[in-house]
Each structure stands twice: as C-alpha cells, then as structure tokens.
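Can you read through this structure? Questions will come right after.
Excluded from the complex is one protein chain; the other protein chains are retained at their positions.
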Amino acid sequence: MAPLTPRLVVPIDVKKQPWEQELPLHNRWHPDIPPVADVTEGELFRVEMVDWSGGKVKDDNSADDIKFMAGGIAHYLSGPLRIIDSEGVPASPGDLLAVEICNLGPLPGDEWGYTAIFERENGGGFLTEHFPRARKAIWYFEGIYAYSPQIPGVRFPGLTHPGLVGTAPSVELLNIWNEREKRLSETSEETIKLCEIQEGSAEWHRIANEAARTIPGRENGGNCDIKNLGRGSKVYLPVFVEGANLSMGDMHFSQGDGEISLCGAIEMSGFLELKCEIIRGGMKEYLTPVGPTPLHVSPIFEIGPVEPRFSEWLVFEGISVDEHGRQHFLDASVAYKRAVLNAIEYLSRFGYSKEQVYVLLSCCPCEGRISGIVDSPNAMTTIAIPTAIFDQDIKPKRLNGRPLSGPRLRRLPDLLSCSCDGRLPTTPN
Amino acid sequence: MAPLTPRLVVPIDVKKQPWEQELPLHNRWHPDIPPVADVTEGELFRVEMVDWSGGKVKDDNSADDIKFMAGGIAHYLSGPLRIIDSEGVPASPGDLLAVEICNLGPLPGDEWGYTAIFERENGGGFLTEHFPRARKAIWYFEGIYAYSPQIPGVRFPGLTHPGLVGTAPSVELLNIWNEREKRLSETSEETIKLCEIQEGSAEWHRIANEAARTIPGRENGGNCDIKNLGRGSKVYLPVFVEGANLSMGDMHFSQGDGEISLCGAIEMSGFLELKCEIIRGGMKEYLTPVGPTPLHVSPIFEIGPVEPRFSEWLVFEGISVDEHGRQHFLDASVAYKRAVLNAIEYLSRFGYSKEQVYVLLSCCPCEGRISGIVDSPNAMTTIAIPTAIFDQDIKPKRLNGRPLSGPRLRRLPDLLSCSCDGRLPTTPN
Amino acid sequence: MAPLTPRLVVPIDVKKQPWEQELPLHNRWHPDIPPVADVTEGELFRVEMVDWSGGKVKDDNSADDIKFMAGGIAHYLSGPLRIIDSEGVPASPGDLLAVEICNLGPLPGDEWGYTAIFERENGGGFLTEHFPRARKAIWYFEGIYAYSPQIPGVRFPGLTHPGLVGTAPSVELLNIWNEREKRLSETSEETIKLCEIQEGSAEWHRIANEAARTIPGRENGGNCDIKNLGRGSKVYLPVFVEGANLSMGDMHFSQGDGEISLCGAIEMSGFLELKCEIIRGGMKEYLTPVGPTPLHVSPIFEIGPVEPRFSEWLVFEGISVDEHGRQHFLDASVAYKRAVLNAIEYLSRFGYSKEQVYVLLSCCPCEGRISGIVDSPNAMTTIAIPTAIFDQDIKPKRLNGRPLSGPRLRRLPDLLSCSCDGRLPTTPN
Partner (left out) sequence: MAPLTPRLVVPIDVKKQPWEQELPLHNRWHPDIPPVADVTEGELFRVEMVDWSGGKVKDDNSADDIKFMAGGIAHYLSGPLRIIDSEGVPASPGDLLAVEICNLGPLPGDEWGYTAIFERENGGGFLTEHFPRARKAIWYFEGIYAYSPQIPGVRFPGLTHPGLVGTAPSVELLNIWNEREKRLSETSEETIKLCEIQEGSAEWHRIANEAARTIPGRENGGNCDIKNLGRGSKVYLPVFVEGANLSMGDMHFSQGDGEISLCGAIEMSGFLELKCEIIRGGMKEYLTPVGPTPLHVSPIFEIGPVEPRFSEWLVFEGISVDEHGRQHFLDASVAYKRAVLNAIEYLSRFGYSKEQVYVLLSCCPCEGRISGIVDSPNAMTTIAIPTAIFDQDIKPKRLNGRPLSGPRLRRLPDLLSCSCDGRLPTTPN
C-alpha cells in the first residue's frame, strides 16, 4: 500500500503574487539560496510553479504587458529542493542526480498560456530585425490540445515540458559564469527575490550581487528550453552543492526548437511530478568535463515515450547566407535564421501574417536540425513542421493557372498588439 | 500494363573510372554543362552514381587513400537530366520541380561504404583540432543494416539518402555564388571533368573557370547532406535553367545530423529511383526569396514514411561556451561542437576510442537539434543518439562503488590509420 | 477570453458509495434513464467516474474482494448526458455524435488501480480453465508510469482510456439486444441502480426488467474495451434517442488487446475531459447498417497522437489448434488463446509465475492482431509485447550450454491470493 498521490512539496496559488506564495520563490542562481524543502530519492513528489513572469502577462486583449515587461524578473523558480537518500544523506558534489519527469501539466483552473514577441528595445528575439514590435497570442488548452484565437486554423497537441530544471552552482562555478558573461553583466539586485532572507539585509545584498541570471542554459541545466524534456523523460544533472538544490520553472505547454520569439513557448504556470535518484560519484564517472575546469560539464537526458506523434512533415532548408546575401562561414545560427525566414515566407502564403507564423514556429512542435555543419562555407539547417497542425493542406501542389494566394486564404484575426500602436499594420515587413 | 521496372537513364560500372563511364559525370555546377538524358515528368527512372570520390577510397586496411585524397575532385555527379512534361516542353525558370525519391540503395554487388576523418592539413572536419589525423572505417551492409569491423558492438539500420540533389544554377545565380564565396576561391580547373566537352578546349576552360564547387548546399539544393531526404521523401527544387538540369550524387547509406567528420556519412556508390513533377510557376508562388535578389530561395521537402524508428534516445546538451571556456554569443555552431564533444567523452567510457565515437556520430542516425537560440548568451543544442544501435546498455546507472570504465569494456579494434603513422596511438587526444 | 478550465458536469467523491454520489450513477442501458446534465456541443467538460465496481475492490493484501465480487453490479457509469447544440436543440436519432477525448486520467488523490483474475465459478476469463482461482495485483501510478509490487521488474507507460463510452439505445434497439442475448438473460433487478427514480417504484421495476447489461460492447459503443480509445482520440457514436444520452465509465490506466483476464485492465476511478460535436444526419450518412435493421451499426473512431511509443516488440504466434491439439476452422478466438498461452509459457521462463504473466498480458500495452483469417484451416493471430516494459532482456539468445531458467531469474513476489486459499500454490497449472 504505497502513497496514492504525489507529495506536494511546493504549492502555488496563482491568484497571489510571486512573493506572496507559501514557500519563497527565487529568480537567480546562487549556492546560498536556502532550500525550501527536502525530498527523498525514490519518492514521487509534486512541485507547482508560476509562469516565468510570475503572472505579469494576462489573458486580455492587448500586448501592453509584453511591451513593458521588465525582463530582469526572469524566471520565477520553485525550489531549491534538497535531495537526500533513504538514510538522510544529501546528494554531494560529484554525484549525478537523475530526475524523472513522471508527469506534468498546467495548473488545474489555470489552463491557458501565451506566446509573445518582445519589443526590439526590450529584449527582442531571434528575428527582432524583422519583427520589432511587441505582440501576443493567447492559447487555450483542451486537454492535450492547444488553440489560439489569434492564430486561426491551427490546433495541436503539446509536447509539454519545463523550460528550466537545474541544480545550484557551486561558488566556483558561479564565478566562472560571472567571469565569462561579463559583457552582459548588470546590477541584478533590483529584481532578485529571495524571500527567506530578509530583503535588503546584508546577506540579501551579497547574494543578489553575486547571483547569476537564469536566462541561459548552463552547466547545471537551467533554462535549456529543450522541448523534448517532456513527460516520461529523465534528466541527469550534475551536483555542485550539498543537497543538489534542485530548482525548476518556466513551464511550457509547447515549444518549437529554438523558441525563436524568445517569449516563444506557450508559457504557462504548471506542475511537475518528479522522482529523483542519486547516482553516487556519477558526475565524475559519466560527465567528463569539456573545458578548462572539472566543472565544465553538461547534463544529459533520455527522451520520454509519449511525445506527440506526427508522420508528415514539411521541411524548410536554410544555409549560412544571411538575408542580405552575405556569406557566413559554417554558421549554424545564421543558417537557422534563413530556414525560419523561409518557412515564414512560405506559410504566410496560406493566409497568415508573417508575425503569426513567427509566433507559431516559436511554439508549435517543429524540429530545428543542424543537418550539415562541415560543407564549407555553408552550414545547412532545417526546420521541420508537422503538417497535421493546420486545418488546410499546406503542401505545394499544382496551381493549374491560379495563383495560390487569394482572399479565400486570408485569415482575419491577427496577433494582439499594443494600445499605443494605434492602427499599426500588424505585418509591417 | 505499365512498364514494370524503372527506366535506367544513367548506368554506372563501378569497375570503371569516373571518366570512363558510359555517360559523362561532372563535378561542378554550371548552366552550360550539357544534359546527358531527358526525363518525362511522371515516369519512374533510375540513376546510378559512383561514390563522391569516384572510387578513390578502397575497402582495404589503411587510411592512406584518405590521407592523400585530392579534395578538389568532390563530388562526381550523375546528370544533368533535362526534365520535360508529357508534351515535351521542358521545365522553365520559375517552375518548381518536385522530385520524389521512390527508392534508393547501394549498387548491387557493391554493398559497402566508408566513413573517414580527413587529415587536418587536407580538409579537416568539425573537430579537426581534436582529431587531426586521417582515419577510416569500412562498413558492410546486411540489407538495411550496417556494421564496421573498426567500430565493434554497433549495428544499425541506415536512413539512406543522397547527400546531393540539385538543379543547375543560372548564370546570374552562379555569379552570386562566386562573388560571395570569393575568399574560398581557387582554381578549380585542374579537377573539373566535363566529358562531353573536349577537355582542354576553350569551352572547357571557360566553364571550368566559371563553375562552382559542389561542396556546399545552396539555393539549388546541392550538397545538403540532409539525412532525412530518404526513401519516400519528396524534394521541391527551384528551376533556374530550361530543363532544370537535375544532378545527383554523394550517396549515403547513413549519416548523422551534421556529418561532422566531413567524410562523415557512410559513403557509397548507389542508385536512385525517382519521379518528377513540374509545378509550373511554382518557384515564384511557393519559394519567396529571402535575400537581395529573386534567386535567394531555398528548397523544401517532405519526409518519407519509412525512416528507421527508434524509441529510446540518449541526448547530450551543448551550450555556446567553447572547450576553452570562452563565451560565444548565441552561436549554434559552437554549441553543437560542445554537444558532440560531450557525447564523445561519454561514449568513450564504454570501450571506444574517441576517434571511433567521432566517426560513429558522423554516420549513425543521430539527431542534432537547435533547441534554444534566444537565451542569451547561450545557444543550446542537443545531439540525440538512439541507444538501440549499441550491443550494450549505454544509459547512466548506479555504479555500486565500482568505476564504470574497465578492461571489460575495452573494444580492441580501432579505426584504420595510415601506413606512415607507424605505431601512432589511435586516440592521441 | 475563454473559460480556462473544463466545466465539471459529473463530480465523484471516491470516499462515498456509488449510490451516495451527488449525481446518480447507473449500471444498465435503457432509453428512460434520465439525463443528469446537459452539455453543449463545442464546450469542454469534465466527467468523473468511479471504477467499474464502484469502489468494491480495495488496495489491500488479499484477493477476497475479487473472489466474492457480485459481477452483476458492472459497470457503474456516469451520465447520461443530454447533448444539445448551440441553439439548445438536442442531438436526434440519426445524428452522429463525435466525442473527442481531450484528456483523461486517474482522479487526483486516487492514483492506483488493480488487475484481477475472477474465480472460475464467478465469471472466469479468457483462460479460466488454466487459471481458475481469484487473484489480484495492485498497481501504483507514477505519472504516466505504472508498477505493481505483485509483478516485479515491470514498469510501463499507460495507454489510458475509458473502457466504456456509449449512447443510450432506443426501445427498438434494446429489444434487439434482449432478444439476441436471451440465453444470457437473468433477472437484473437486484443490482440496477437508477437513483433518480425511486428504487422499488413501479417505474424502477419496469426499467430494471427491461434494461440491458453493460458488459458487452454493442451498436451504441458501450463496453468496447478498446485500448486505443485514448488521449486525443475521437469516437463517432450513433444517436438513438433524443439528446444522445451519453454515458461513460470503466476507466483503464492501461489494457492489453483482449483484456484477457476479464477484470484485466488496470482498473481505476478517473476523469474524462470531453468535447462533443453533433453531425446532423451523420449516422445515416456514415454508418451503413450491417444487419437486418437500420440499427445494426457500429461506432468508428480516430486514434489520438500521444499513444506510448515502443520500437521493439517480441511477437508470439497462435493458430486455431487448441491446447488439446484439436483443429478449429479459422477460429480467431482459439488462435488468440494459443498465442496468449505461448506468450505466458515463454515469459514464465524469465522468473514469473504463469498467473503473473496472464495478468500482465491483460493490462500491459500489448497488441493482439488477426494476422491471417483465410488460410484454411488455421486462423493466425499474434500478440506483440513491447520489450521495454521489462527490466531484463527477454529476447531469445544463445544459451552457451546453460539453461535459461534458474533461481537467479525467480522473482519472489506473486499475485495476491485469497485468505481461504491457505497455502495454495499460486501457479497450479
């Protein structure tokens, strides 16, 4: 007679602000952020999470919240959790922490999400030169499916996953991060939330000044934004501090490879049901460092068995020649930009604005692949889009004399824009 | 009563040199390379091809042929084919040419292939800093499966595909290529083979001087090295010259995303059974240019229904911090290098030399994905490896006090090296 | 701004008896069972359900509850629901009701299930001659995964589905059922529960006497026990009475094709999140009757996109020669019995009792196929078992002189038996 339900270790009330939650949230990485709970390996436990913004984005009719979003808040995380074995001994530096994602989903009663384009001046995104204005789409969930009133004719099953799962860095690793990311440094103090430590105290200031932002994925996992870290998957994380101090957040109902519009997944609040195992000495044995120190490691994971299944894909190629015709040498980032731009141009022929497609490719289960990385001078990338997400046939076919594009294809609703935009055309490029 | 077998339009005799074949091969792109045959849309036809090197690499015990390979020969192509409709009207610039890959495979009697690492001084590869010496693995085929005596304990079904399918460029497009790739320019004259035009003639010299190398994928398709362009897939190619002038070659029994060791697929001779359809005006309608001219387009394709199916994948992450600890800003190429290095380090724990893994990841059906491209400053890529290709369990597991690596895991055979290497250790790094 | 959560139309409190629930349940089919709620097409709604037995089977250490189960109670259903269109007009006879299963799962706080063998004298099962004694296994859920202390070494993701979804029969259809199933008839009065109608009243007696049992699947859907009617699937049900009167129950966390041990799925309480669409006139247009009346129709359905994915299957064949060596002419039921017996014998070599395998094949995601039905005199069936559900390699391999079976394989825990069994061997056959 096992416990019949996962133990809730971090509860969330979405009607409250992030700093009003029962257990403190945090939005920076630091070894001294105190754990909020203990978890024993082998037990099934549940963690609830606010969306990355802590509820700042609303289910309303405007992208104003996006336009004026303070990016520095990202991301509000649940945890850290201290992981111990069945005899109470915590995970230790050098261990490997296997975290199985047994289940996940939106929080009951809060089954919606959003995808947005940040204003160029406020964070931008992969194609900010092309789509510089803040836009927003709201997604509603029907069980495994999502649809958006702002992107008609599209509905798909989510490959739901946490954008962010990670362990706390050690002091040494934190120093490495701060050193190598210097040119991006800024005072993070203004936004850090560490509610267990009195805000404004000396200790708070110290941590706030040292702590790392959560934006990038790093050696500890963190904000990997890997869409395949979904239901049934298992991630192996290095342990850098005693107890591992596992944190998580940034739940995504769905995301395309690249998460190109930055706020590009279907962002939501949600829950994770997890099970941990400590592999003693496993970091040393399995995660050989690639870099100047023993800390330059990377997590590995196993894909779960219930990812949505598609059999027909339309694939767009992109080479490392940019949209101005300039050659870049084996640059996969430029090549992926081309692939995405090609896909946007193509799909906009079927009645969508280009911004709609930009947002759609950010969040639908499309696959971005590095197909060739050695055929000098062109890197070759591809973006594969499952055709079944559309309610029309998007494959090329004979035209029989008629041009494809016509009013019958024009889908009128478009993304939400900002109140100050006036009657801005929604597809300016 | 249809014809019961595909019409053979380009025959190959693998016992002959490339320039001795019944129909001339070619190894450069140029609009004036004359078609070797006509093909009518709708008919099923067969094209045979030498391997990219034209038979220069042998099924022997040394990597000497790789070490001293003249890279400038790449790739020997079959074609061009002039595509006409049922009324004899050729495909025209602005049309889209749909090419369905109905079947493909190695040439009967020549069922083997090879994967190699080029010498750093002679072309190198994605990780040439780490693996600078010429190496070779031979693969034998057992129907859909491949195995190599040089990489024991591995066997997998191929996702067989042509590395290269493309249409001829127009003069204008060729000029764009030559202009933007100037810094890579070199006299290509020495190696170009255009057997229908008398070698050494004035016409030959003109074409040889103008023609573009086949190495990179470009607007016309070309050497895309996309592993998913396999059996049952359909590629939509832009038409730049009358007749389309379709060429193909560089058959791969299998390739991993990235083809990282450059000569990194399981290279082989082979055949394609194809069917073409001309979509009149389709290039204009479907392939919106992304770039300064109407020629800056890219092919698209549909994935086929019989790709090998795997359900368990072990995935390695890589961020855009290089192996020296340096931060690169959202650079997917650096991030993929890290992911691959992580995978190599990991798999070498299971009894392989690092070079063996480098070659294996080049050619096995692994997936390289751009998972995150916006989480500044780190691009996040992943390489997913199907665990079923190994005869041992490669997933991390509890060690119970024993280190993983031990003599029992050491697989003695290694890649083929060069005669001049003496007793060089095969895994110098 | 759509409603963010499905409307709960039938709530269940698993701590209460079936007849104490807020809305009445029912366990028979009859057109006059009054609807408990209205549902509008297009809205997302949630229905909760007790397990088929209404909570009679417990998470305890004995199979006594199974041994003395009163089978006549089967199945407690939620509903009926009256389906109306957006203008309030109910579904009508002759319409087709499309029911999309947007989501489903166990009830929160009740995440467990059971699989059982009925006593031969009390219902038996497909192999009751071989396994005549009551047995039980308890399953605990870890998100998408299930495991049982009684069947060690096995863990798998569920293909969760309702065993039973159906519309109410018309009087005419009910008469057809009662007529053709006469030899199975019995007084059902003792067990029928129709709480809205006063128990014991004249109306109650009339309905109880006329109503059909819910055991078999029929023209209205009903207890189909089709494992593929899972998350994301869509079933098209004929409408026989005004409002359709949709009922559902018998939730299964997982089931193998055939559900061979009768109480053979992982039985549980659960919820469904559904969306309905009325296709006016669709029954007439799409469901051509095969039989003597226009009512002899059958539902059809579309499979959902997130079924668990397996790539390796071990498959057992069975021909229509029974276990006594007798030939049966193209009898797929006999052939399937052989296939299952073959699989049981095989898997019992790996440390399991035969009863354990019998129960496992009832509930794990195995596929039972009619492979050949015309090769006189032998029907050929197969049962395919995903190898990944076991923690050991169950494929045949070289023995190198050692017999396979040995104490090292013997897994000691076995199914739960009955208190009165004394020291009964658990694998008597």
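All chains are identified by letter, namely A, B and C, in their written order; residue positions are counted from 1 within each chain.
Keep this in mind: a residue touches a chain if its C-beta (ideal position, glycine included) is under 8 Å from a C-beta of that chain, and two chains touch if they have at least 3 such contacts.
Every value quoted in this text rests on a predicted model; they were computed, and no experiment measured them.
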Using the touch definition from the top, which of C:Arg180, C:Arg206 or C:Arg410 touches the missing chain?
C:Arg180
From C:Asp65, C:Glu100 or C:Asp225, the answer for touching the chain not displayed is C:Asp225
Residue of B:Trp29, B:Trp52, B:Tyr76 or B:Trp112 touching the missing chain in the full complex:
B:Trp112
In the complete complex, the non-displayed chain touches which residues of chain B?
1-2, 4-6, 44, 59-60, 100-104, 108-112, 138, 140, 142-145, 149, 157, 231-232, 273, 275, 304-310, 388
So that we can see where the missing chain sits, which residues of chain C does it touch?
96, 98, 125-126, 176, 180-181, 184, 215-219, 223-228, 236, 257-262, 264, 277, 279-282, 285-288, 290-293, 296-303, 305, 311-319, 321-327, 330-333, 336, 338-339, 341-342, 345-346, 349, 367-382, 384, 395-399, 403-405
Suppose we count only contacts with the excluded chain; which residues of chain A make the list?
309-312, 388
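Just so we're on the same page, only the chains that are shown with their structure count from here on.
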Superposition rotation for chain B onto chain C, Cα-based, multiple of 5°
180
Between the Cα centroids of chain A and chain C the separation in whole angstrom comes to 38
Rounded Å distance, chain B centre to chain C centre (Cα mean)
50
Chain A: which residues touch two or more other chains?
305
